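Only one protein chain is missing from this complex, and each of the others stays in its spot.
Take a look at chain A:
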Amino acid sequence: MNRIAGIINLDEEQDVLDELTYFRCGAAVPFAGRYRMIDFTISNMINSQIDSIAIFVRSKYRSLMDHLEQGKAWDLDRQQGGLFILPPDWNDPTDISKGDLKHFHNNMDFINRVQADYLLISGSQNICNINFQDVLKEHKASNADVTVIYKKVGELYPEHRFAHKLTVDEQNRVTDIHNAQQNQNVYMNMFLIKKSYLYSLVEECIARGNSNLFLDAIKAKSKDIHIHAYEYKGVHALINSVESYYRNSAKLLNETEHDGLFKEESPIFTKVKNETPTKYFPGSNVQKTLVASGCVIEGEVEDSILFRGVKVGKDAIIKNSIIMQKCTIESGAVLENVILDKECKISFDRMLIGAKEKPFVVAKRKKI
């Protein structure tokens, strides 16, 4: 077995989820009742025997560090390998690198030391359940320089507009990388590369004064180097806006969709809090809803997601909404098409109704 190390590059991800990313980076946004976005990338890596993982962070990573701790939830608190959170603290006076190459240049120590022949470099916005060992198999068989991962999406949504698209030939070789709107081959911001090849790309890019590894070393050269395309066929969600967050969360209320993402053989791990089982009072009415532990429900909840420790008072009504950790919805309050960030409080008899296509988002710790 050839060993792979993981790099989760959050450097180029913008904080695009409005109120949800006011105080945290996108990777730390809560998702699916009890997870954070980054749990999917990390869990996919550890389920693929990747046990050395570096995270390149740039800003708003306090919440992320609190979530990851020493990586215990993913068995990444190791003597060998483990989790490395690498913030932008670099002091090399001879450093001339720019953009995300600054991360690669200044964290060469990690790349040098890690016991792996291959690197899997990924972002955190593509939610999926993928095995990277399968990607490595195809990568080796194709003799490619780089393997990029893509999803052929059935229907194009606004969130796919900003993603890179691939043109792929019959041998699954990438012939072009671009932003053509009608192309359905959405690049998932994940690629596999041999460590030694990455060195040469990084050096070359820095020498040329480039600022983005993927754009300048891979996309720009897509006709010169051998790029293999690995097609991921499972459940996929690209989350880069409040609308895509809301729509893809709601999709999880469908069992097939949910089970495609949360598989028994490759589970998604997250930091587990010690919470009580959820309590349903007589007279409560819950339908088509995902509920995390520690909730106390007396009211009505439909087509929604409740995170840990949410309290829903008597006669409160929640529809098509996402209610994050430790929110309190007092009795008689009505919420429809709403996203409440953590620890919000909605008082007695208040009514909040958002649009179906554009949910009303309430920032962390607001009292209404």
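As a convention for this text, contacts are C-beta pairs under 8 Å (C-beta built on N, C-alpha and C of every residue); 3 or more make two chains touch, one makes a residue touch a chain; residues count from 1.
Rule of thumb we're sticking to: contacts and distances are computed from a predicted model.
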Candidate names "Glucose-1-phosphate adenylyltransferase", "Peptide/nickel transport system ATP-binding protein", "Ring-1,2-phenylacetyl-CoA epoxidase subunit PaaA" or "Beta-ketoacyl-[acyl-carrier-protein] synthase III"; UniProt protein name, chain not shown: "Glucose-1-phosphate adenylyltransferase"
Absent-chain contact - pick from A:Gly6, A:Gly123, A:Gly294 or A:Gly313: A:Gly294
Absent-chain contact - pick from A:Tyr157, A:Tyr197 or A:Tyr280: A:Tyr280
Chain not shown, touching residues in chain A: 32-34, 73, 253, 255, 258, 262, 267-270, 272-294, 296, 305-306
